[in-house]
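What you see is the complex with one protein chain gone and the rest in place.
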Amino acid sequence: MTAQTAAAHAQGHAHGHDAHDAHEHHHYTTTGLDNRKVAVWTFIGSECMLFASLISTYLIYKGKSVIGPFPHTEWTDPAGKVYKAILDIPVTSASTFVLLMSSFAMVLALQAVQLKGKPLAPTAGWWERLQRSSQFWLLATALLGTVFLGFQSYEFTSFVHEGLTIKTNLFGSTFFTLTGFHGAHVTVGVLWLMSLLWIDRSRGLAGKNDELLVDICALYWHFVDVVWIAIFTLIYLIK
Amino acid sequence: MATIAAPTHAGTAAASENTGIWSWISTVDHKRIGTMYLWTALFFFLVGGLEATLIRTQLMRPNMGFVSAETYNQLFTMHGTTMVFLAVMPLSAAFFNYLIPLQIGARDVAFPRLNAFSYWVYLLGGIFITVPILFQIAPDGGWFGYAPLTTTQFSAGPNIDFWVIGLQILGVSSLAAAFNFITTIINMRAPGMTLMRLPMFTWMSFVVQFLLVLAFPPITVALVFLLFDRFFGTTFYAIAAGADPLLWQHLFWVFGHPEVYILILPAFGLVSEVLPTFSKKPLFGYNVMVYSGIMIGFLGFGVWAHHMFAVGMGAIADSIFSTMTMLIAIPTGVKIFNWIATMWAGEIRFTVPMKFAIALIAMFTIGGISGVMHSSAPADLQQTDTYFVVAHFHYVLFGGSIMGIFAGIYHYYPKMTGRFMHEGLGNVHFWLNLIGMNLTFFPMHFSGLLGMPRRVYQYDAGQGWDTFNLMSTYGTYLLVVATAVFAWNFIRSRSTGAVAGNDPWGAATLEWSIPSPPPEYNFAQIPEVTSRYPLWDLKDPAKTAGIEHSHADAMTITDAHAVPVHEETERHTARELGIPMPFPTAKPLFTAVGMVVMFSGLTFLRYDMFAVAMTVTIGGAAMLIGGLYAWLTAPLE
Partner (left out) sequence: MPKLRLRAAAPAALLAVALLALSACGFTEYPNSTFNHTTDFNTSIDNIFQTLVFWGTIVFVVVEVALIVTIIKFRKRPGGPEAKQIHGNAALEITWTAIPAIILVLIAVPSARTIFETQKPAPAGALKVQVIGHQWWWEFRYPELGIVTANEVYVPVGRTVSFELTTKDVLHSFWIPQMGGKRDLITNKTNYLWFTPSDTLETMAWNGFCTEYCGASHANMRIRLYTVQPAEFEAWARHQARDAVFNPAAAPAVPVVPAAAGAPPAAADTAAGWMYPAEKLPAHVVPQTPIPAGLAYDDALLAGGDAARGAQQGFLMGGCIGCHAVRGVPGAVSNIGPDLTHIASRHTIAGGLYRNDGPTLARWIKNARHMKPGSIMYTIGRGEYDPILKTTQQAGLDDRQIADVVAYLMALK
């Protein structure tokens, strides 16, 4: 770190000695990164192990179910009833696309908060204005996340109708637990986004501290998204 | 996510030197939380010790009939669970809490309220998992809880429920604490306190936090599977569904082996503080000590299946895990040699903490050697699940972790309380402890190699084990006496011990530059560190003349308010000094209660009380969410 940035940092450090803007207040840190950001990275490291364990279990138990229904193949039960392959790849591809788009919206949401400090040219078009609407992009992210959850509940319901529950076989147990855990993470993310949206509506998100609030939410959201890519590839696409 | 800070009220110092019960309930001060960890963990250490005493009494003679098979199985399960999760880990956590901020020159941890939350979750989780033994419905599946024995098919009672749920609760506590300490160590270091200047205890703690963060998720997942199997009828460990019980073993030991290093590395860190202090010499090979600690942590993730040599993994896997396990002996051996070299050419003072630290080297070496013996898979086939293994890991955990923690307690007691522990009683404790430990565990090497299996509540006479078992039991009684002496000393010295100053031992690190006990704000002025031994630089520059000193380098940022390292002797309140302190708050406790209530609702499902279960769980969840909301929207300081 150069002396310049060091000085800049020392300035940022206020510690109640100097009058300072409440929004800009943050503690001196060794790395210059906010504590919350470091903690979220650690948390994501831990979450990686969580999903790695869940995904490994799915893969270990792949093909080990003694009765169907099965993910990629048809199964006929002793009574002669035929159960078709459970996984519906086209539908899940659509929901995957939705989730990917939500990550895109999340990027723009963060950008919107960061752009707020910069003056908007009077000639700015609708896109420049929309770019600064953090509310719009937060809402869009949350909505896309909700749509993804809608797809998931549709998927779960139809699987149950087709005869696969969490109790049916190893496939059912591992599949519902893995995707259920992911769905729970998306749900938490949506609630998080809604809280940010609520803060944005009540007092407006702006400034370094608020950028950080959105930034760490975005970190989490992208992580959850990346996990889904792994799940989609390993569970749905690879037969 | 402890501090979504809203506007702060600069200069409002609310935390003060109160001592009422409320001041403890609402505290977010890392030192007070550390103290609570210490007392709670010592209490659970006594509980686990009592369980061990009952176990040893039952095994004193063949076919003893002192407790029933069911009770015995609960006792050994809870002895293991208590000692690992409720005693040794939290004893380490007590030191993490108390020492890390002091050693790195910080005023608190990164997230003080999250820290309080970790403690309360630990306390409540500990109570949740311990109380059932009073009603003889304690967990009885072993601390390792191997499926399918722990599934409802073979354990239909509520016993295992307490274990599964209790460990989940305790896992939350450990993870939250680990995020907190990693952030603290990365981000809260005083100016000049580069990573390679961190005191060795902080370094080893740093490694441990990463182990926690990476090792707990696998066991969380394993426990979630078991919980789902037990309550919701999933098939993860269901025999009829074609489940593979080795799934549990792999997930458990992917956690379980790093856990071993989670238990031992903090003790290594503590003796690495004690040995240089009482040898009047810097730690020998600091860099190598750091790297070997990291290597131990790293390799710790690649050796889990050495707990599974008997399960039939095949020759290739057995060979790989054998070799990997042997590799860990290298960095561990390096530590031992560096400690000895630290004492070499020093001026060794045989204080009580120093004796415990030396005992760690001597005893851990024995545990390390027997460890290498069962890293060899063929030899392990004769040793695993026998008393030889019991001997091994007690040499590592008692001779290592507990010795190190006792060294730490005697060493840091003056810092925590301002008074010394009684030296004479400390010596009695030390010798009784050392002799008792060897009398208890050394004979187990023999009973194990002579064919005695573990986890048996009775055995026939004439198997060649009688004398060894009798010796072990007498050794345990000696340990009971030793622990009683310690407890008496620990409690009494708070009021009667000789008064200690800032730096009673002539140590080198920052925590000794401030008054004992430290004021709430720790450092009135944040010191700027220029070497690994700031206090020796100050008091005895000749000692550190040979090493590189530097001011803020590329890794650090000069703090506008940092001052050169100095001794702080005056005691003020934070308010007088204008230091903003976190508000005391009971919200973390409220949130912790909510979480534990939420989890405990599940136990009612065992009795088909669906409505009660839902009410309790939803009620707990509401408390949890409400508490979190109140917590996150309230300003920290």
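Letters are used for the chains, namely A and B, taken in the order the chains are written, and counting of residues starts over at 1 for each.
Rule of thumb we're sticking to: a residue touches a chain if its C-beta (ideal position, glycine included) is under 8 Å from a C-beta of that chain, and two chains touch if they have at least 3 such contacts.
Fair warning: this is a prediction, and the values are worked out from it, not measured in the lab.
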Chains on display which the left-out chain touches in the complete complex: B
Touch criterion as defined above, residue of B:131, B:196 or B:330 at the omitted chain: B:330
Residue in contact with the excluded chain [from B:461, B:498 or B:630]: B:461
Identified contact with the non-displayed chain, of B:311, B:487 or B:634: B:311
Missing-chain contacts mapped onto chain B: 62-63, 65, 68-70, 73, 140-142, 146, 148-149, 154-155, 239, 242-246, 279-282, 284-288, 310-312, 314-315, 318-319, 322-323, 326-327, 329-330, 333-334, 336-338, 340-341, 343-350, 358, 361-362, 365-366, 369-370, 372-373, 376-382, 384-386, 434, 438, 442, 445-446, 449-464, 542-547
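Everything that follows uses one rule, which is that only the chains that are shown with their structure count from here on.
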Averaged-CA centre spacing for the pair chain B and chain A, given as whole angstrom: 33
Chain B contact footprint on chain A (complex, rising order): 1, 5-6, 9-11, 13, 15-17, 19-20, 22-23, 25-26, 28-33, 35-36, 38-40, 42-43, 45-47, 49-50, 52-54, 57, 60-61, 64-66, 166-170, 172-174, 177, 209, 213, 216
Touching residues (chain side chain B, partner chain A) in the complex: 1-8, 10-11, 110-111, 175, 178-180, 182-183, 186-189, 193, 213-218, 220-222, 224-225, 228, 232-236, 240-244, 247, 251, 254, 552, 554-561, 578-580
